[in-house]
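Just one protein chain is left out here, and the rest sit where they should.
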Amino acid sequence: MKDSKEIVIKIEGLTKKYGNFIALRNLNLQIFKGEIFGFLGHNGAGKTTTVNILTTLLNPTSGIATICNFDIAKESIEVRRRIGYLPENVKFYENLTAFENLDYLAKLSGLTKTENKIKEVLSFLEFTGFENKKIGQFSRGMKQKIGIAQAIIHEPEVLFLDEPTSGLDPFGIKNLREIIIKINKEKGITIFMNTHLLSEVSKTCTTIGVLNHGNLIYKDSLENTLKKFKDDVSLEDIYLNIDNNIKNQLDNRSII
Amino acid sequence: MTSRIDIVAKNEFKTLFKENTFILLLLIFILMTIFSTYIGWSAKNTIINVYQETVKDLSLKGIKEIPPNPFTGIPDLSILKNMIVYVFLIGSLLALVIGNNAFIRDRRSGVLRIIFSKFISKQTYIFGKIVGIFETLLLVVFISFLLSLFSTVLISGHFLTPIEILKLSGFYAISLVYLLIFSMVGLYFAIDSDGESIALLIPVIIWVLLTFVMPQITSSLAPTALLNPNNIQAATPHSNFFHILQMIIKPFSISESYKEISSILLEANSGINTISTLQIKFQNAVGLIIMFSYLVISMFGSIYKINKFNSCEEELNI
Partner (left out) sequence: MNPIITIAKKEYLDAIKNRLFLILTLFIMMLTVISIIVASFDFQSKVADYNISVQILKSVGKTAEIPPTPEFYPLTMLRGVIDYLEIIGAIIGIILGYLSIAKEKGKKTLQLILSRPLKRPAIISGKIVGNSLLLLTVLLIVGVFIYFIICGLGKVIFLPVEFLKLLFILFLSYLYMLFFYSLSSTLSISIKSLPNALIIIFAIWLIFVLIIPQIGDTMDPDNQIPGGFFQSMHIAKLQEKEILAKFSTYETTRNALEEISLTKRYERTSFALLGIKPEYNGKNIGLIFHDEWKNISWQLGCLIAVLLFQYIVLSNKNYILGGD
C-alpha cells in the first residue's frame, strides 16, 4: 500500500553541525503524500532544525533532501512554491490588520487577486469577520488561525507546522486539530508537524517519528505503533518506552 | 545584612561587566583616554615647531612685525584637553547606554514580574539601579583618571604638582557628574518607553541637542567645530541675536558649562576672552548649579516613573 503512495519528503543522510555540536545525525526519512506526520522528541532533539532545513531556511552540513522531487539545496525556489510554513510563536505585523498581513504574505507567495483568495481561505478556516482588525489585538488562538491561513493560501502540497499548539488553551488545541485534519482531508495537503503534545498526536497524526539527540530512533504509522506497544496504556508510555530503549541501547546504537 | 539596594546595585555592577557591548564601549573610552594624551602632546610639539618655521619664513621675507608665540608656557595639564571632548562625546554615550540598559535588560528578559513579586519596593529597586550605575561610572572615571595621570607623567617626563593633581581630580569629578546626568536620562526613557529602539533613540536625540544644537545656537560654531577643544573659549560673534540667545540658553547648555569649567581646570583656555574673570566665575557657578539640577531632576524623574510602571504590561516592542 505504502509503495504505491507518492513520496513527498525524502531525506537521506541529513546532518547538521553547529561547530562541534551535532544537531542532526544522518537522518533518513520518507513521508508519503497525504500523511499527517508527527515529529516528536525532547527539547533540543533537532526537530526545529529539521524543519528549518526542509523549508530551505538553513543549509544542511551534509545529506540530501527532496520535497515533491525538488532538491532543497539546488531547487529551493521550487521547493518553497510547494510548501507552507508556520513557525513557532509568530507575532506577525501587529500594527497591520489580518487582511493586510495575509495580503502581503500571499503576494510574496506569488498570488495575484489576493482579496478573493483571502476570503476563501478565511472562510475555509471558519474565521471570518476579523479581517479588518489589527493582529496586535488578536488572541494566541486567533493568531494561529491567521498563521495557518498564510501557510495554505497558495495551496501548497506540504505544510510544515512547528509546535502549532504552543500557548493554546484546550479549545484552541481542539480547534486546531480539527483544522489540521480538515486541511489534510479536503485539500490533500501532507502535514509535517513538530509537537510535544502526545495526546494530540494520537488524535491527529497518521505517522509518528521520534528524534533523540539528533537521531531518528523510531518511525512508523500510528496504527502499527499502538499494536506494537499494546502493553503501554498511552502514547506517552510508548514514547517513554522508546526513549528508555534507546538509553539502554546506546552502545549498540540500534534503530527500532 | 546586605540591604536590598546593595543587592540590586551589586547585581547591576556584576551584570554590566559581563555584557560584551558594555566592554566594547568601555574599551573605546579607555583607548581614547590613552590616545588623547598622545594627541595633545603631539599637536603641542608640532604647533610649536610650525610657529618656529613660520617665524623663520616671515623673517626671511623681511617682515619685522612678527606676532607673538601664542603657545608659550602651555601648561602640562592642557595636553589632556582632548579628554574634555571625549568625555562629552564618548563618555556621555557610554553613560547613556549604561543607564538605558540597566532597566531595558530586566524588561526584555521578563524578570521584572518576578522581582516585583519579591519583598522589594519599586523605589528600592530603582535606587539600587542608580547606585549600581553610579559605582560603574565611578570605576570608569577612576580608571580614566589613573590612565591620564600616568600617561601625562610618561609623556611630559615629570610628575604633576599637587595642585595639578587636584585640578585633574576636579576635572574627573565634574566629568562624573556630567556622565551621571546622561545615565539618568537613559534610565528614565528605559522606564518610560514602550519600545527598545525608541528607549535608546530619544536619549540619543537629547544628547545631540545638548552636545551640538544648543552650543551651535549660542556660539554659531558648526557642530563639528564644537568637537575641537581649542574652540571652547572661542569668541562669540558680535550680534544681538547671539548675545540674547547666550543669555537665555547658555546657562542651560550643560555641555558648554562642562567644557568651560573643564577647560579652566585643565588650564586649556587658549581662546580670546572678552568677558571679565568675575563674569566667568559667576557663569560657571550658575552652570554648575544647573548641571546638578539636571542630575537631580533626571534621577527623581526615574524614581517617579518607576512608581507608575506596570510590570504586567505586554512585552517590550522592538
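Chains here go by letter, A and B, matching the order in which they are written, and residues are numbered from 1 within each.
In this text, contacts are C-beta pairs under 8 Å (C-beta built on N, C-alpha and C of every residue); 3 or more make two chains touch, one makes a residue touch a chain.
None of these values were measured; they are calculated from a predicted model.
Of the residues listed, B:Ile7, B:Ile30, B:Ala43 or B:Val177, which one is in contact with the missing chain?
Only one of B:Ile7, B:Ile30, B:Ala43 or B:Val177 touches the chain omitted from view, namely B:Ala43.
Looking at B:Ser3, B:Gln123, B:Ser239 or B:Asn307, which residue reaches the missing chain?
B:Ser239
Just to verify: which one of B:Lys14, B:Arg108 or B:Lys281 makes contact with the chain not shown?
B:Arg108
Using the touch definition from the top, which of A:Asn59, A:Ser123, A:Ser199 or A:Asn224 touches the missing chain?
The single option touching the absent chain is A:Asn59.
Residue by residue, what part of subunit A touches the chain that was omitted?
For subunit A, the residues touching the absent chain are 52, 55-59, 77-78, 80-81, 83-85, 87-95, 104-105, 107-110, 112, 150.
Which positions on subunit B touch the chain that was left off?
Here the touching residues of subunit B are 20-21, 24-25, 28, 32, 35, 39, 42-43, 46-47, 49-51, 53-54, 57-58, 67, 70-71, 82, 85-86, 89-90, 93, 97, 101, 104, 108, 195-198, 200-202, 204-205, 208, 212-213, 216-217, 220, 222-225, 227-231, 233-235, 237-239, 241-242, 270-272, 318.
Keep this in mind: only the chains that are shown with their structure count from here on.
Per the centroid of Cα atoms for each chain, what is the distance between subunit A and subunit B, given in Å?
Taking the average C-alpha coordinate of subunit A and of subunit B, the gap between them is 54 Å.
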